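One protein chain is absent from this view; the other protein chains keep their places.
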C-alpha cells in the first residue's frame, strides 16, 4: 500500500527500504535533501516539503513520522494535522511520550484525523532482522495499516514457537502487536526501553566484577585475570543468560577486550526516565530500573554535588580530608 | 572416557545421560538407590557407595561431584580425598563458593590429587541444549578432561558466530571455557548467576509496570489493560531485549497471564549473595545486582522490622497510624 | 496581624493556637463545625463558610489554606480566587506540588491576588517546638507576612549557632526562609520530605540488621540478641547519627521493643514521589531516596507481580517450585 514517511535517518531510511522491497509505495521527505534522493534509488518517491508529501499521497492518506521525540515531532504532527483531511492517518513511529500521544489524538480527533502510535525496536539491525512493533490506536485503523506493519515486523523466522500460543493473537508471533488504544504502543515501547536499561546494567555490573577480579587490592591467591571476550562468548551458548544484548557484548569484547575507545559517558533517552515516572505513578517498586538510569546520570559527571557534600560531612565529624 | 559421577539429581542424572549417549563410560552413585538403578538403563554402571565407585574406576580416576553446595559436597570431597590416589582428579560441578575451591585444592595438592571446579549452567534444559561450562584448574588436567567437557557443552549449533572470534580460544564457541586456575570456574559461574538475578528483576519490574497500568489509581484516560502474553511474545522478535529468559517468560505468560499459581516467595542461592560480596571486596558498584537480591529477601517476608520502624517513626512525628 | 485559616486539622488547629497565643487574630473555618468551635476557646473567630471567612477579614486579606494537597486545596484556592480582591493574599501551607503553585499564582495574578506557598514541617510537635517554614513568593508579600512567619517558626531557642552565619539571612536561624519565587517554598519542603524518607529508611535498615543478628540461620557463635531500645538511646548521645528521628525511634522502642503493634504498611505522600521526579528531570542520581520510596510501595503489598514472574522464570529454567 501507499505510505508517506517523514524523517529518513537511520531508522526511517531503513523502514522505507524494507517497505519498498516488499512492494509498498513510499513518498518520503527529510530536511536533508540527500537523504531523500538517496532513497529514490530504492524506489521511493521524494517530496520537497511536508505539503508536497501530502499532495503526492492518495486519500485516505497514511503518514509515518519517524523523527526524534520532542519539538520537531510535535511541530510536524501539528503541520500535518492542519493540512491533512478527514479520514487521513498520522502514525508516530518515534519515541514519543505516550501522554503526548493521548493529547494529540484528542486534538486530531476534532478534525477526523486518526492517530496511531508505534513503538519501534530494532535499531540499526531492523532492515535485516525486521522491527518489533508495538502499536496503539483505534482497531479499524490499525487493521487498515496491517500490510505495513506485517512487512516491517520480523515475521516468524526460525525462532521456536512458544507452546500454547495458538489461542493468542497471531500477530505477536509475527513481531507486532496492537497493544491497545492510542498511547499504548509507545507505553509498551517505553517499558521495553526501561527493561533494556536494566538488562544492560546487569551485564555491565557483572563484567565489571569479573574484570576487577585481577585487582591488586585482593589477596594474591584470590586474584584471577579473566578473559572477558571468552566469557561473553561462552555465556551465549547454553547458559541461562544468553540474549541478543549478550551477543552484542561478545561482539564488542572480541574486537577490544578493554573497551578503551568507549567513553563510558552514557546517554539516556526520555523513555528510561518516563518508565520510572510510570512506576512511581503506579506505586510499583522499580529498584533495578531506577538504579540503571541513575548510573547513566552519574556516568556523565565528573563529581556530583552530593559527593562533595559527603566529603564535607566527613571533614566535619572526623577531620577526614579526601584525596583528590 | 571413563568418569565417576556422584549425585544423580536433576542436573547430575542428565549429565550422565548426555555422557553415555556420546559413548563415555560412567560409574555413578547417589544416596538414593533408585536414582542409581534408573541410570543403569542408560548404560551407566552403578556403585553401592563412594568406595565402591572409586574401586570401579581405573586410575588415574576422574570423579564428578554434582551435589548441592555446602556440607554434603564438602564431606564427599573429603571422603574422596582420603580414598583416592595420587594423580586422580576430583571435579566439583556444583555451585561451590570459589574460596572453598581454593582451600580444597590446596588440601588435595598435598596428596597429589588434582581438583577442578566446573560452573555448570543449563538447568533442566541441559540434556537437550547442552551445558555451558566454566572451568577452573590446572591446564594439563583440564586438557585431559576435554572429551568430557566437549560432550557436555552445547557445541556450536546454529548460533551465529561472533565476528573476530577466530583469534580466540575455540572452546568458548563450543560452549565451555577454561577460565583460569582453581576457583575461576565457579567464580565466573557465580557472577553469571548474579547477572541472572539482575536480568530477571529487570524483566519482572517492567512487566509489573505494564500490568499495573490498568490500576484504578490512574486517571481513566491513562489506563491500559495490556496483554502480558502478547507483549512477551512480540519482544522475542526483533526487539533489543530478546533473550532466553524472555522466551521462558513468554512461555509462562501464555500458560497463565496472571501467574496466580506462583507464590512469589523467591528463593536465592549462595551465588547471588557471593556476587555482591565479591563486588564489595573489589569496590565495584553493583546497584542493580544488589537490588535484585534484596527483592528476593523481601519477597519471603510478611513485613520487615524496618517497615515497622518506619510506621513507628511516622506515628512519632506525625501521629500517622498505618492501615493494617 | 489578622489572618484567615482554612483547615483546622492536626496542623491547622495548632497553627491557629500558636498564632493566637502570640496575639495574632485568626478567623477560622473548617468543614467540621466542631473544629471551628473548638478553636473559638483559643480566641479564634469562627466562620460559617469560605465567604463568611472572607467577609470577616479586613483587606488586604491574608488567608492560610491548610488542607490536604490535591482536589480539596485546589477547589478552595479557586473559590478564594473568585471571591477575594485585588491585593489580597492566598497562602497555601499544605503539601502542594510546586508546579501547581506556579500555575495557580499565574492564574491569580490576573486578578491581582498574590499567592504564597509555605512548606511547613513540624508535625504534631509544631505547637510546642514551632514550625520550620520554607516560603515561596514575591518579596514584598513575604515581607508583609513576616509577623506571621516569625511567630510560627521555632525561633533560635538554645540550638547552638552555626559559625559564620552572621553574613547570611537571619531568618533561617529563626526557623523560616524565603526560599525564592512562587513554588520554591514547596519545592524545598518536597525535597525535605524526600530526605526524610531516606533518613528513616537508613535507620530502619540498620535496626533490621541489628534485630536479625539473633537469627538461627547464623552460626551460633556469631549470634547476638541485642537490645534495640538501649542501642537507640545510646546513639542519641555523642554519636555521629544522633537526630530527632532517632529520638523518636528511641521513644518508640522504649515503649515496645518489638514494634508489634505497628503494621509496617507504610504510606507515602506525594512529596516523596515528586522528589524522585525532580531528580529525574534534573538528571541527578537519587539512589537512596528512590530506594526509600520503593520500600514503602512494597510494604503495602502481599506480593508483587514482579515476584511472581521471578518464580515463573525460576520454574522455567530450573524446575524450581517456590514454597508458599
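For reference, chains read A, B and C in written order, and residue numbers begin at 1 within each chain.
Please note the rule applied: contacts are C-beta pairs under 8 Å (C-beta built on N, C-alpha and C of every residue); 3 or more make two chains touch, one makes a residue touch a chain.
Quick caveat, the model's predicted, so the values are computed rather than measured.
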Sole residue of C:126, C:264 or C:316 that reaches the chain not shown, by the stated touch rule: C:126
Per the whole complex, from A:72, A:127, A:159 or A:266 the residue touching the absent chain is A:266
Taking the full complex into account, what residues of chain B touch the chain not shown? 240, 268, 273, 276-277, 280, 283-287, 290-291, 293-295, 297-298, 300, 304, 306, 317
Chain A residues touching the omitted chain (full complex): 10, 123-125, 200-201, 203-205, 207-208, 211-212, 244-245, 248-249, 251-253, 259-260, 262-267, 287, 291, 295-296, 298-299, 303-320, 322-324
For chain C, which residues touch the unseen chain? 99, 102, 121-123, 126, 129-134, 153-157, 159-160, 162-165, 168-169, 171-177, 179-181, 183-184, 187-188, 191-192, 194-199, 201-203, 205-206, 208-210, 212-213, 215, 217-218, 221-222, 224-227, 229-231, 233-247, 250-251, 254-255, 275, 278-279, 281-289, 291-292, 294-295
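Just so it is clear, only the chains that are shown with their structure count from here on.
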From chain C, which chain is the farthest off, judged by mean CA positions? B
Which of the chain pairs holds the record for C-beta pairs in contact? A-B
Which chain's mean C-alpha position is nearest the mean C-alpha position of the whole protein set? A
For chain A and chain C, what's the span in angstrom between their mean Cα positions? 39
So, what's the distance in Å between the C-alpha centres of chain B and chain A? 31
Touching two or more other chains, which residues of chain B qualify? 123, 201, 203, 205, 208, 212, 244-245, 251, 287, 291, 295
